[in-house]
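Below is one structure, written out as structure tokens; comments come after it.
All protein chains but one are shown in place.
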Amino acid sequence: MVFEIIDVIISGLINGSVYALMAVGLTLVYGVTKAFNFAYGSFYNMGGYFAWMLLIPLGIIGGYFSVFFAAIPVLFAVGYLLEKVLVSPLRKYDDWEMKVMMLTLGLSLFMDFGYQTIFGPRIKSLPGMIEGTLEIGQVVLFHQDIAIFILSVGGMLCFGWILKNTRTGMAVQAVAQNPAGAQIVGIPKDFIFAATFAISTIMVGLGGILLCQKTFVDPMGSTDIMIKAWVITAFGGMGSISGSLYAAFILGMLEAFVGWHFGMIYVQIATLTLLLVTLAVRPRGLMGRE
Amino acid sequence: MKTLKFLAASLAIFMFVGPWAFAAETIKIGVPLAMTGAYAGSGDNYWKGIEMATNEINQSGGLLGKQIEIIRFDSQEFAPEIVMQGADYLCGKMKVASIHAGWAGWGQDIRAYGKYDAPFFCDDGAMPSVDVYKSDPEKYYNTYFITDTGGDQANSMFNMLTALPYEYPNKKIVIINTDDTWGMEVGDTLSKQFKKIGWKVAIRETVPYGTNEWGPILTKVRRINPAIIHIEIPSSQEVITFFRQFIKRPTNSILSYGWSITPLEVLSTMGKNADGIVGEMPAGMPAPVAPNAKAQAWVDKYMDIYKHSIPAGSWIAYTAVMAWADAVTAVGDEYNFKAVNKHLKEAGYEGLQGRIKFGENNTWHAQPAAPIVHYQVQNGQLVALYTDPPIKPYKDYKFQVPRWIKK
Partner (left out) sequence: MILILGGFYCVMGILPLFFGNTAHIMNILIMILIWAVVASCWDVIMGFAGIFSFGQVAFYVIGAYAGAILSVSLDIPPVFAIIVAGVVTGMLGVLVGLPCLKLAGPYVALVTFAVHMTLIPFLKGPLGRAIGSGGSQGILTIPPINLLGFAFSSEQLVPFFYLTLFLTIICTLILALIIKSYWGTAFLALKDSENFATSLGISAFRYKLMVFAITSFITGLFGALYAHYVGMLSTKMLSMDVFTILMIMMVIGGIGKYPGVVVGAVITVTISQLLAPLGMYRPLIMGAMVVILVLFLRDGVIGLAQKISPLQRKFG
């Protein structure tokens, strides 16, 4: 019985790190730019397809190392350009939040079906990054899962630290809290918006690469990814990285335990109920500030 | 001069009659499939069979001397009004002579196409579809189900599992299925059948599509150590991730994948790792060696064109087109729907594996000429162990105890 619970806890931790990886990009971009990116899931898949393209048809040497190396600048560029060309022109309107939402909805349609046109509608499998398992007594862990856990938690903590303790990080926070004020003080607001969007694209893209090799690259899966990230971000509090981290693990654990005790079919209802109850009591989410 | 006049006249006549002749030279068939969206993969499988049959007919002179023209319709995700639109577009507007579909709407399609008379071939594999047919067999007389329902296929799976030359260490079975019609039908049927012979359904778990983290379920499975784990999810992602996580610390269980073994990605992704898993394909073409020379030639041709092994649906969709063409040839007029439907229902068709006949509820029930084939993955390939009905071993292929089962 004890081992079962340990197993379930481990499942919960795995879930949590996966969710953390999925959500961090959204929390960042929403927290700072307040732009709701409907195409978030499509960016996730962009990472997956990028990796697939490099690894399979092009057979790049150096495996995943090269993929990550190449992905970072490409994702940054794509994110930056998209923000500059598509998002910032909308900022001057009053209802720009809605406009951004609509635009990114269109963008996600375009990207998703673009993928289907170029790569075909079937799912794609990425070769595993790290093979092998680790056995500790009765418990068996995939090296892959351990790596994902370390990278996601580490990445988020690192990020949180950068935001709080470096000049750039504080500039980003300033822009998030008060764009006009930040500009007055000399912080290049537009650049920060674009850069944040770009960095969040990198994070969601990398998250996509990591997670797609655990599962698959699914062109129709983008909405689910976006919804998951959205739920976690809202639960944790929009704009709070530590909040998202807690949220990811709480929800991951909830899923594991509800799935184990009641059955997988109740997981979604449980998650949504928890979310709704939390928002009813604490509309800002766990650690949101607004 | 006379010759010239003759030639000019012939040319004129040709030019006048020619385009008309060419224009009238096609017989249209409607093909509503999921071209985009979550079901596109399966839609693609049926498409290949239909396309292959059509090309074959066209290349050998056409049907009644005319070429067959395919009119496609994207059923997307089978929202009710889209299914209806498809029917009205294909039958009402384009006036096709028959409709060939695979998964078509699980009940909504029967109603939509029942308004018309053109033969409608579908492969929903679902009781609700058959129920709609049964509610008014006269109105829906033009509907043809090219495979059995989930319940009937599950009975066959049960037959296979109890016929395996393998001694089960206990009488516990774990059943995992999706929350849609197919999953529920198969799950319910297997559950009922195993309970009847004194087994215990230790876990019956219904999961949504998209479940990729199997930890909680596998934890319970490992505690129970069932003799059989049956997982019925007609989609590749979930069953692949399940296997990967299962094999990390496997139990001494037979893994029965049912129809879930058929999506192409399952084998193409797992390859030899999947060795040992058993599954089934309705109206299947046994592999790796076909039952007879003609069938083998067909298999070779398919693999030559499409470069992969035969997925579920391709062969039977091909056969449906051929059977319809056969009926039209016998009747002589593709639009004489009453006669064509009568011929289809009564005459049977000589397919690659024998003579196929529609049975109760206008269904091509599993029969020797269109059997349910039970496979095991061996060496990264689907190898037919049994055909059903009647359940009997196929050629000399033997069941191999999966590598993860320790004595």
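Read from first to last, the chains carry the letters A and B; within each, the first residue is number 1.
Here is the rule we use: a residue touches a chain if its C-beta (ideal position, glycine included) is under 8 Å from a C-beta of that chain, and two chains touch if they have at least 3 such contacts.
Keep in mind it's a predicted model, so treat the numbers as computed, not measured.
Engineer: Among A:E4, A:E97 or A:D190, exactly one should touch the missing chain; which is it?
Structural biologist: A:E97
Engineer: Pick from A:G106, A:P127 or A:G154: which residue touches the chain that isn't shown?
Structural biologist: A:G106
Engineer: Contact with the hidden chain only, please: which subunit A residues?
Structural biologist: Answer for subunit A: residues 30, 36, 86, 89-90, 93, 95, 97-99, 102-103, 105-114, 116-117, 121, 223, 227, 230-231, 234, 238, 265-266, 268-269, 272, 275-276, 279-280, 283, 290 touch the chain left out.
Engineer: Could you list which residues of subunit B touch the chain missing from the display?
Structural biologist: 35-37, 72-74, 76-81, 84-85, 88-89, 92-93, 106-108, 111, 115, 126, 128, 131-132, 135, 179-181, 184, 208
To be clear about the criterion, only the chains that are shown with their structure count from here on.
Engineer: What whole-Å value do you get for the distance between subunit A and subunit B if each is reduced to the mean of its CA atoms?
Structural biologist: 38
Engineer: Where on subunit A is subunit B touching in the complex?
Structural biologist: Interface residues on subunit A, with respect to subunit B: 4, 7-8, 10-11, 14-15, 18, 113, 116, 121-123, 125, 133, 140, 142, 214-216, 218, 220-221, 224, 255-257, 259-260, 263-265, 268.
Engineer: Show me the residue ranges of subunit B that touch subunit A in the complex, using the header's touch definition.
Structural biologist: Residues in contact with subunit A: 36-38, 40-41, 44, 179, 205-208, 210-213, 215-220, 222-223, 236-237, 240-241, 248-249, 264-265, 268-269.
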